[in-house]
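The complex appears here without one of its protein chains, the remainder shown in place.
Let's turn to chain A:
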Amino acid sequence: MDSDEQNISGLLDDQSTLDDRRTSSSLSNQVISGESKETLISKPEIASKWLTAYNDNLCSLYTLTACICFVDLNGDGDQKLVIADLGNGVQGMKLNIYKGTFILSQLTLIDCPSGVVSFYMDSNAPRIPAIGVASGSYLYIYKNLKPFYKFGLPSLEIHPSEQDAWNQLVADKIDASQLKVLLENLRIEVGEASLTARSQRLIDLTDPGVIDDFIGRYKDQPLKRSTIITCIATIKKTVDEDNNLNCLIIGTENKDILIIEPDAFTILTSVQLPSIPVFLEISGLFNVEYRVIVSCRDACIYTIKRGFKTGRLCVQLNSQPVGLVRYNNNIIVGTMDQCLSCFTINGNCVWKINQQSGITCLTAIEVEILGLTLIAVALESRTVVFYNGKSKVDTIETENVITSMKFGRYGREDNTLVMVSRSGSLSIRILKRTAKFTSIESDFGEAGSGSTMKMNIPKKTKLFIDQSVREPIHRAFQQDLYRLRLVVARAYVKAIAASLNPMSSNAVDPLKLSAQVHGLGPVFRLILEIQNTSLDQPSYNLNLFFYCDVKIYRIHRNFIPVPNLQPGYIYTFATKVECVNELNVSDFIKIHVVREGDSTPIITAIINMPSSETPV
């Protein structure tokens, strides 16, 4: 009995095949009895907390975590999965809507999507959400899977010189190549991003034929400079309920964040940022109090509070973020240096965990039934690691590197994890009802601080209180001590690096050099004592060089050869130094001990000369 055939043949067949089935069931009972095949196969699944509900290796999806969302399309609680496919990045962009394990619908997108959200745009009943797709400079709104509205971002100001250049072209005052030169100069002045798309394109064109064609086609249309949506999120408007009115929050290439009210698509708030936003995380209600956490291309995280027109710097990361998640009141961010870090809203680092390989994406796992929020971190090493706070509670091994994932209610299942891999496969896992998350391994060595174990701490004593008062003093002292040590260490390193020390620790030539200055000036006598401090190794072929400002000093023997230094003995050399400067300023003289044929000195002594008497 073929399964597909039965599927099609429908109701009548079911009656007739009933008897077949009855026998087959009793047959199979006999055949398989005594075999323990089943227990063997299902063993690894028992260990896993996740059931694999669906796997499609051939759907070749290319998407981002921001482009996956769950939508209650019919308002009946049976959520659908929406994945915006970036195609190959140039063509083939699609909006896939899945129901269960089937594709329900596929809509074509004109431009590359940067995010997909589900939101309630009106207060009509039944509550049916709309799908918002951020793509290029537009926000496409779909209702009941039909295009409903296209919201264009407000166009930006055009640089007057650019407008002027095009006007001149239209008035035939300049030709295409002159226009191109004008625009190229303008680009150097204001940067590529401040030009219109049309001018950017013209600058890129080289073939004169193509240029003429391009200009002919576009010159009479008005110039327009638009920006591009880089990220999108939603915020509830007034009431914190699941299906209440939302506002949309979008980030643009123009370094701003816009909050849009989807009833009439008016911009309620616009916030300027120092850089281009990439990831958004939202908390709160628009009309009450809210906070937008946004990470930007300058590797900084900014926070925006209700009523503020600019973002406040929260954290400056060492590396570019690859994912951002809000966790209770903290921010968790994965960065390209294989680090998962947790920061408070004020930007203090709470913990930091190094990962075994690069992080590809992050997502929050809110398991309502357990009252738990986990962070899932997908790694280049084909694993997805789950953290509860900073303790690792679970891992999933995957066939391919997961590059985007979302957790939420799919179909009627509350705890579904949708994962898309780099090779384009789609995998849907469902959390088992019986799953419990307990720490499987602690990365304390890496985490660097504290253990989760509760310690038996005694009551605070008076001694403790006194001590805690003294502690800041001690800490201040320690801090200064460390600073001092640092300064010393730096000076030492500098000295070693430049061989500026009068003691050589060189294994071949351990030397000690000291100098004395006799006399009051303008003629001095410089006495040098040099000693080989090794036990049995004589030094050969050394030379003493003097270095000074020739406008101030004249040294009689600029160069003293030292053919042989026996260990232990002090050799003395002397030279006359004359101060030739009329103002009698004093300066330093450097003495280098150099091995013949070498270019770096073994040791160096610096002599600060005393100021000279005026000549009589």
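Convention: contacts are C-beta pairs under 8 Å (C-beta built on N, C-alpha and C of every residue); 3 or more make two chains touch, one makes a residue touch a chain; residues count from 1.
FYI, contacts and distances are computed from a predicted model.
Asker: Among "Cytochrome b-c1 complex subunit Rieske, mitochondrial", "Cytoplasmic tRNA 2-thiolation protein 1", "Adenylyltransferase and sulfurtransferase uba4" or "ADP-ribosylation factor-like protein 6", go ahead and choose the protein name stored in UniProt for the chain not displayed.
Answerer: Per the UniProt record, that chain is "ADP-ribosylation factor-like protein 6".
Asker: Using the document's definition of touch, tell me which of A:366, A:380, A:414 or A:587 contacts the absent chain.
Answerer: A:414
Asker: For the full complex, which residue in A:51, A:495 or A:560 touches the chain that was left out?
Answerer: Hidden-chain contact among the options goes to A:51.
Asker: For the chain left off this view, which of A:100, A:519 or A:567 is in contact with it?
Answerer: A:100
Asker: Can you name the residues of chain A that touch the chain not displayed here?
Answerer: Where chain A meets the chain not shown: residues 1, 3-4, 6-7, 11, 14-15, 18, 21-22, 25-26, 28-29, 32-35, 37-38, 42, 51-54, 99-102, 369, 410-414, 416, 428, 430, 432-434.
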